[in-house]
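For this depiction, one protein chain was excluded, whereas all remaining protein chains were kept in their positions.
Letters A and B name the chains as they come in the text, with residue numbers starting at 1 for each one.
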Amino acid sequence: MKKVLVFLSMLLVVVSMAAKVELVVWTHEDPNRTPLEEGYIKEFEKMYPNVEIKRVTYPSDKIKEVLLTAFAARKGPDIFNIEIQDEYPYIVNGRVAPVDLSVLGLKNYNDLKNLYLEGSLDAVTYEGKIYGLPLELTNWCIFINKKYFREVGLDPEKDYPKTWEDMVRVSEKLVIRDGQIIKRRGFDFRYPYYLTFFVPMVEQLGGALFSADGKTAIINDNAWLKVLDFMKQWGPNGKNLGSPTYTAARKEFNKDNNTVAMCLSGLYQIDRIKAENPAFYNSKEWMVVPFPVFQNAVKDVRCNFYGHYYMVNAESSKEKQEWAWRFINFMLSHPQEYLTKVGLIQPRKDLIESDVFKNYPYANVFLEDMKKAHIVPLHPQGPQIEQLIREAVESVMLTKTTSQDALKTLKKKANDLLKEEQ
Amino acid sequence: MEKKKAIWGFIFTIPAIVFFMIFDFYPVINAFWMSFFKKDLLSLKPPKFIGFKNYTYLFTSEAFWNSVKATAIFTLGTFIPMVLVSLVLAALIMTRKRFQKFLQMAYYSPAVLSSVVAAMIWLLMFDPRGLANQFLNFLFSTQGIDYHWLSNENMLRLATIIVYFWKYVGYFTVIFVSGMASIPRSIHEAAIVDGASGWQDFLHITLPLLKPTTLLVSVMSMIQCLKTFSTQYLFVQGGAPRGPIDVITLNIYNTAIRDHQIGRASAMSVILFFVIMFFTYLQFKVSRSEEVTY
Partner (left out) sequence: MKKKIVSVIIDVIIWVFLLGFAAIVLVPLVFMFTASFMPSNEIMKMPYPWIPSEFRWQNYWQAIKGNDGKFLFLRSIWNSFLVASITTVGTVFLCSLTGFGLAKYKFKGRNFVFFMILGTLMIPFEAIMIPLYLIVTGMGMQDTYAGMIIPLLMSPFGVFMMRQYLLTFPDEMLDAARIDGASEFGIYWRIVLPNSVPAIATLSILTFRSQWDNLLWPLLIVQSPEKKTIPLFITIFVTEKYTNEGAMMAAAAIASIPMIILFLTLTKYFLAGSEVFAARKD
């Protein structure tokens, strides 16, 4: 009898080992998120002992390269997340699998869409199917260090910049220089993410990146020229308020060391301040205000939002895909923890309507801005076009190139790029 | 007996041949083959044969010629000063009776840092508030001038050249010192007895005898410069504009990884391959005709 039992239990072990499903998840390095997610993974593995999750992190600026190489070699992970602009080609090329509704216990895509804030699944909807679920949606607002405002005689609550023209005025008061070298910047942009913050500025003045049919790029020269002029005025050849060659403003902001008074960042910045500089965090000498709009704007558009969506490799086995969506669904069932512990917004209706969200500091500022914003432009050539915009802005800010010339080059190159693909 | 011996020579090279077949030749042939196709890295569709279109595209593409220019400027701007300066340093070190080893060690020391670390240090030093501006302001006794190390086109090129030069000049100095040390003392002594000054001795004895070393060093450093990648890559990731330092390898990398155009990237690699091949061939030609005997 005993022998039989031993045999049976051994058999059970062997069988369960044979049936063990290993899911590989690739995600970007985010020290805040890691302990939280490792805890959830343990929970999930306890619930389903036959599943083993291997979570692999890569530096955020390297993960897309590694992922692309792996997918090119058809050795991609079962689950991954990168920024939506970079995920888009994976959808178009059929490399990721649509959401498995039955695993989520839903009947159709509309039920799924209803769980989320309106429009937040548009980016992953392609030919009638939905290919990803949002790990985070992020838009950027202005973070302010109140101390420096008061130091130069400004009242942060009242004098914070509402328009880009304000931004210049306020920054001129805040800036401290040694000759040409800036020791303290009032504000600085978030170079080189031009599709995120720069394109909406153009749109505020009535311009656009693409025409409605998507066949032409750089619409409304006038709007583009004005924003390029604005950047020129901002840079070292104009009023010398900031430039891409300084350390990123959002990094200096946390240190509270008199190097920058304002920066552009997402809600997660709050948790980074808390982790890196608790004294500054607790002093409450910081605040968040909306993304500014030009004085004579024709359209009230705010900073574009971008997101990370969980996706599932279309070449994983059917069984793995099913488990993958089950796992993703489980991971995404803790939106409140993601908000309160790591400052990430998962755009689920149940979260947005919860008291936790409403009481979370500045969550509302971000939400209100997000309602007036749209997702970063998704286009297979997006990264290349961003590079072209970068070249245009850098040439007007850092060299003697006129905005007209820079725009001419940008327009020609961007449209050549679009034509090439047709 | 001779034949049996010859077989052993072949046997000794077998492991190398196997390794090269798998890890070098196959990828190279693959790259060569791919250069005639249009293929999106992510696409599962079979690649489309387009003949020489990738090449004709490149030869009419502004970005490609910009890369050629960036690579040429970097290569010439780096390896010529590097060879000259290391030669001068080596010659001067040879005239010293003390601290020879210390000086060589000091010059060599940057070579032990990894490029990731070197880029981290230099990016901080090239910040507008960093040491690079402070140094130039001190040198020209100016106050608060920003020399735009990471933004001005030429300064940025200079910055990458400085980093590379800094890292490898000591290495080549040490090679030259060894080369000079291996010239028999009697030759120098004979020249001095004949009334040659130190300068004449250097010009007429050391330099000609050092020719093979110089050639080897310059060709090696030139090939290394043509293949430069990490300095430019890390600078661009650190926020510098890409245009002025978009060397060919960086362009290959971006064309493949960012634009997913593996065919076009392969075509660029093939061109780079032939360019480097050409210079190596040239070196062999020149060094054959210039054999030196003491």
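One rule holds for everything that comes next: a residue touches a chain if its C-beta (ideal position, glycine included) is under 8 Å from a C-beta of that chain, and two chains touch if they have at least 3 such contacts.
Keep in mind that this is a model prediction, so the values were computed, not measured.
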One chain is left out of this view; which of B:T56, B:Q134 or B:N154 touches it in the full complex? B:Q134
By the document's definition of touch, the residue of B:K53, B:K227 or B:R258 touching the omitted chain is B:K227
Sort through A:V21, A:V66 or A:L417 and give me the one touching the missing partner chain. A:V66
Touching the hidden chain, out of B:F19, B:F52 or B:F140, is B:F19
Per the touch rule stated above, subunit B touches the missing chain via residues 5-13, 15-17, 19-20, 22-28, 30-31, 41, 89, 92-93, 95-96, 99, 101-118, 120-122, 124-125, 127, 129-131, 134, 166, 169-171, 174-182, 212-213, 216-217, 220, 223, 227, 229-230, 248-249, 252-253, 256, 262, 265-266, 268-269, 272-273, 276-277, 280, 287-288, 291-294
In the whole complex, what residues of subunit A lie against the chain that is missing from view? 26, 29-32, 34-35, 54, 56-62, 65-66, 69-70, 72-73, 75, 178, 181, 183, 247, 251-252, 254-255, 257-259, 272, 275-276
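Just so it is clear, only the chains that are shown with their structure count from here on.
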Can you give the whole-Å distance between the Cα centres of subunit A and subunit B? 38
Could you please specify the touching residues of subunit A with respect to subunit B in the complex? 61, 64-65, 68-69, 71-72, 89-90, 93-95, 177-183, 191-192, 236, 243-248, 383-384, 387, 390-391, 394, 397-399
Complex contacts: residues of subunit B adjacent to subunit A: 40-44, 126-129, 133, 142-146, 148-153, 237, 239-243, 257-260, 262
